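This report refers to the structure that appears directly beneath it.
In this view, the complex is presented without one of its protein chains, the others remaining in place.
Chain lettering (A and B) follows the sequence in which the chains are written, and residue indices restart at 1 in each chain.
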Amino acid sequence: MTNFDTTLRLGAMTLALAAPLAVATPAIAQEYPDPGQTLDWTIAFGPGGGNDIMARTIVDILNTYDLYPGDIAVENRAGGSGAVGWGYLFGQSGSGYGISTTSGSFVTTPLQADTPWEPADFTPVALLATDDLVLVVNGSSEIQNIDEFIAYAQANPITIAGTGTVNVDFIVPTLFAQAAGFEFEYVSFNSMADQTTALLSESVDAMVGNPGEILGLIDSGDLRALVYSGASTPAALEGVPTMGDVGHDIGVSMPRGLILPPDAPAEAQQFWIETMQRVVETPEWAAYIENNTLTPTVLYGEEFRTFLSNTQNGFAEVLRSVGAIQ
Amino acid sequence: MRIVFLVAVLGAAIFYSYIAFADLNFMTRTGRLGPGFFPRIVGLTMVAMTLLAILDALRDRARVNAGGAPGADDAPDGRWRDFVLLVAMALGYAVLIRLFGGLVSTVLYLGLALALLNPGRHLQNALVAIIFPACVYLLFDRVLNANMPPALIDLPF
Partner (left out) sequence: MDIFSDLVMGLSIAITPINLLYLLIGAMVGMIVGVIPGFGPSAGLAILLPITFGMDPVGAIMMLAAIYYGSMYGGTITSILLNTPGESATVASTFDGYPLAKNGRAGPALVMQAVASFVGGTVGVILITILAPMFSQVSRSFGPPEYFLLAMMGMLTLLVMIGSNWKLGVISALIGFALGTVGVDLETGQGRYTFGSAELIGGIYFIPIAIGLFGLGELFYAFYSGMHRHGSGGLVQYSKEQRFWPTAEDYISTRWTMLRGSVLGFVVGVIPGAGATIASLMAYSTERSLSKHPERFGKGEMAGLVAPETANNAASSGAMIPLLTLGIPGSASTAVLLAAFLLWGLRPGPLFMEQNPEMAWGLIASMYLGNMVLLAISIFAIPLFVQIIKVPYRILGPCIVVICALGTFTVHASFIELYLMFAAGIVGFFMRLYGFSPAALVLALVLGPLAEEALRQTMTISRGSFGIFLDRPASVWIICVTAALLVLLPLLGRIGSGAGKAEKAGG
């Protein structure tokens, strides 16, 4: 049989099936989620990472409170800083039964590599939390608070350490410095551990980082927290002002949210928005937010898509201005 | 053959240096050491060193041709046919993994490789080709939950 024949026959079959389907579609749609369908949950990173822990926490909550009627198959599809996993979800275009969680790489990987997808392509469900950063100096430093820091930075050349360049670690201090009117040299490190060692050894003047990993050093007085980039300061950092409090809000953070494949049915999107509204009310979710020192920032549906586009555009703008990307 | 390998290394070194000079800056805009700083040094040194090594190899060859004894660095003779066969099979395996995923391609590869390397013993080969991948699959995928190569094309079984 030739290909042409196959096409024709398939075409005819489609036509024959199309009429009943057209009638059936609304009925199926109303029934979302169909308990007979397995939910294909992609984690775009390996086990044990931040994205993995968040996804498994949500799945646990869904199961504990019986929020999803069907089976959920969780699969780690790691590789290429998330490109593989989100690429897989991108390939399920139109389906309501593929789902994935996002993290910082969701915004940065498309900026660094030729991925076929962009963050705004996916059907947004909800932004659940953001990863925000705290600016710290060495505990032996004379700088006691953010005002002194800004004054010092305006008068002296300073260095600020962070992890990577195509990363919120670079964007946040850059935007903050623009707003507060000082200049600095950014020193890029491979990991939080490397930059913390650099600050402890007094090689750099300050650094930005996720507070969770350095709370112990802040408690002991080895590091001094000056300002927090999120919308509200987490309990563990009580007394530290946000960038908004000191009048230099920058509004950039790493999105931890939930997405469906591109062009997912509106019913699926609506179902997941309603479900996540219940998930974020659970005590388990509150514990997750607290243990990981995340900022609970919740946005639903199209607002999340706008947030993603804005974040990515902001990133691209800053990175282009320093020549990191073309 | 040593010269062929060295020429291949030289080709790679030239390509590497070309990109280092064409795409990567020596200094950044702000006057810091740029992304091309290290690659340019490494690339140029590599080209120079490989040229020196090729000269050595040519000199050795001239000496051997003139009736001298082979030097200490000359490769021992071996079975090129077997080497090429094994490499070809390994590369075939790499392609199979991409297409059919970890489990199926391993069964196919082991079946073929053992049939060629261990001819005649069909039962032994068949057992190894099925039991070994099955054990690896169970250990990696079921016990350790490790990444196994996913299939691009799902076979009907």
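Going forward, a contact is a pair of C-beta atoms (placed from the backbone, for glycine too) under 8 Å apart; a residue touches a chain by one contact, two chains touch by 3 or more.
Keep in mind it's a predicted model, so treat the numbers as computed, not measured.
A.B. asks: For a quick check of understanding: of A:196, A:233 or A:295, which residue touches the chain that isn't displayed?
C.D. replies: A:196
A.B. asks: Take the complete complex as the reference. Which residues in chain A touch the chain that isn't displayed?
C.D. replies: Touch with the absent chain occurs at residues 46-49, 52-53, 56, 76-84, 109, 112-115, 157, 159, 164-166, 170, 185, 187-191, 193-194, 196-198, 200-204, 212-220, 222, 291-292, 319, 322-325.
A.B. asks: Could you pull out which residues of chain B are in touch with the chain that's been left out?
C.D. replies: Residues of chain B in contact with the hidden chain: 2, 5, 9, 13, 16, 19, 24, 28, 31-35, 37-39, 42-43, 45-46, 49-50, 52-53, 56, 72-73, 75-76, 78-80, 82-83, 85-87, 89-91, 93-94, 97-98, 102, 106, 109-110, 113-114, 117-118, 124, 128, 132-133, 136, 139-140, 144-149.
One rule holds for everything that comes next: only the chains that are shown with their structure count from here on.
A.B. asks: Just how far, in Å, is the C-alpha centre of chain B from the one of chain A?
C.D. replies: Taking the average C-alpha coordinate of chain A and of chain B, the gap between them is 37 Å.
A.B. asks: List the residues on chain A that touch chain B in their complex, please.
C.D. replies: Per the touch definition, chain A meets chain B at residues 46-47, 76-78, 185, 322-323.
A.B. asks: Sort out for me which residues of chain B touch chain A in the complex.
C.D. replies: Touch list, chain B to chain A: 28-30, 145, 147, 150.
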